[in-house]
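Following: one structure in structure tokens, then a few remarks.
Not every chain is included here, but those present sit where they belong.
Letters A and B mark the chains as written, and numbering starts fresh at 1 in each.
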Amino acid sequence: MPQPTATLLVTCPERKGLVARLAGFVADNGGNIVQSDHHTDTEAGLFLSRIEWELQGFGLQRHEIGKEFERVAQEMGASWRLRFSDDVQRIAVFVTRQDHCLLDILWRVRAGELNATVPLVIGNHPDLAPVAELFGAPFHHVPVRFNDRHDAERRKLNLLKDNAIDLVICAKYMQILSTEFLAEAPPVINIHHSFLPAFVGDRPYHKAHARGVKLIGATAHYATPDLDEGPIIEQEVARVSHRDNVSDLIRRGRDVERLALSRAVRLHIEGRVMVYGNRTVVFD
Amino acid sequence: MPQPTATLLVTCPERKGLVARLAGFVADNGGNIVQSDHHTDTEAGLFLSRIEWELQGFGLQRHEIGKEFERVAQEMGASWRLRFSDDVQRIAVFVTRQDHCLLDILWRVRAGELNATVPLVIGNHPDLAPVAELFGAPFHHVPVRFNDRHDAERRKLNLLKDNAIDLVICAKYMQILSTEFLAEAPPVINIHHSFLPAFVGDRPYHKAHARGVKLIGATAHYATPDLDEGPIIEQEVARVSHRDNVSDLIRRGRDVERLALSRAVRLHIEGRVMVYGNRTVVFD
């Protein structure tokens, strides 16, 4: 059973002494750093850092840390987030009819691989209600029709709010999310069933088959209004051959999709992903 | 030291009995099949087959095999190629300034990994002459200028003919080959430094970096007039991270390029690749 930790994710303009300043903040309050990592994008003039320390023996109470750190942040011109390793993330999973990613997420949550709970599963079709129920995850059927898309999104946003959701996972959710929805919703991780930027858009396995590729892939990324253009968190590939027809690619792809998605979710939940521009820094 | 073998590569319209007919041809002449494989593309109604047998004890002389098989082929409506495993393929390598693929091919030839010889290296810059010379491969500098591109291609075609070249390898040859050149030249294998169809065109590592991908790739394919659209033979990928700048991607990419290219060349030389439409069947 690991000790609970606090993690600060900090972004600010690059200058000297930032690592020492952050490590000093922890050390001055008697904290023991478990892991710290940082990255400087010289072109962007940006410093990004993740610093994690044990809460046991730390001189500040949980609720005091942010307030204290805000002074450091102002001095650095930094934006920041604070997370505690024992905070259980509340995940909503959006699905259509394919169950493999949903089942995988639910299993990993139950197995303790992801420090999370799934109080909400939303399907635009009712098919996966039984899968959600198997794992005790409440399922809501929110159909999306052409002329009530706005209402459907409103319903989904309300459900997210009512359930205090921290993260949305589009687990093969075959619906586009509007700019308005994304602006109001918590972060959304999507799994795209191709090795982006190859085969954007729909039916990527059909396109991959038509092109005769020798590897297929999957890409887990944050959803943005530009479809399939969001910051990439994780990618995975699998070898295929001329023997594989489209159905085989879809089947092989399922394994790749689950792996890329679950790794991305884990990285996000552990506060290891920082986004800037259209890119991610992944401190693993 | 493996026994020499004969290999038939056969393409014809799909119908029953083709495998038996081919295996029967070999067996009737006292041949011992070493490996046989075939593939039916049901959509295209096409049968593709590769059958390899030991020459020792075979009832037909090498020069008789084609003539005899032609009767079978006509009956099947087949097009076909015959190769002997001890035929040394004559390779020309086209290069610009990057040496890693050239060096790798030359080393593999010398190490006996590829049953081939390299009697011709053509560079549009003179830089790699010393590398070719290290391995005793004759180097020709054929510069390509805007208004004499036609003449340069003519010179290259003459060199290919004079050296009885069986296969051209574009080993990071940063020049487009014209439709006319490709029509006259032997098969051309190109290595593209991306995971096609992602990042077609030039500067793929810059594009990959800008997109923030987590894997980079390389694609070995037959060159066709449509740039980066030729039939794919082999692809390979490598993991990258936010720490890798464009130079790092280029460096990591070199390993991936060499592996994908050398595997593709080996598959081609062993007569394991069959092209139909824009796709390949790889019998490995």
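Everything that follows uses one rule, which is that contacts are C-beta pairs under 8 Å (C-beta built on N, C-alpha and C of every residue); 3 or more make two chains touch, one makes a residue touch a chain.
Please read these numbers as outputs of a predicted model, since none were measured by experiment.
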Considering just this structure file, the complete complex holds how many copies of the sequence, given 2 are shown?
4
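Here is the rule we use: only the chains that are shown with their structure count from here on.
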What rotation angle superposes the Cα atoms of subunit A onto subunit B, in degrees to the nearest 5?
180
Going by the contact rule set out above, which residues of subunit B touch subunit A in the complex?
39, 195-199, 211-215, 217, 231-237, 241-243, 278-282
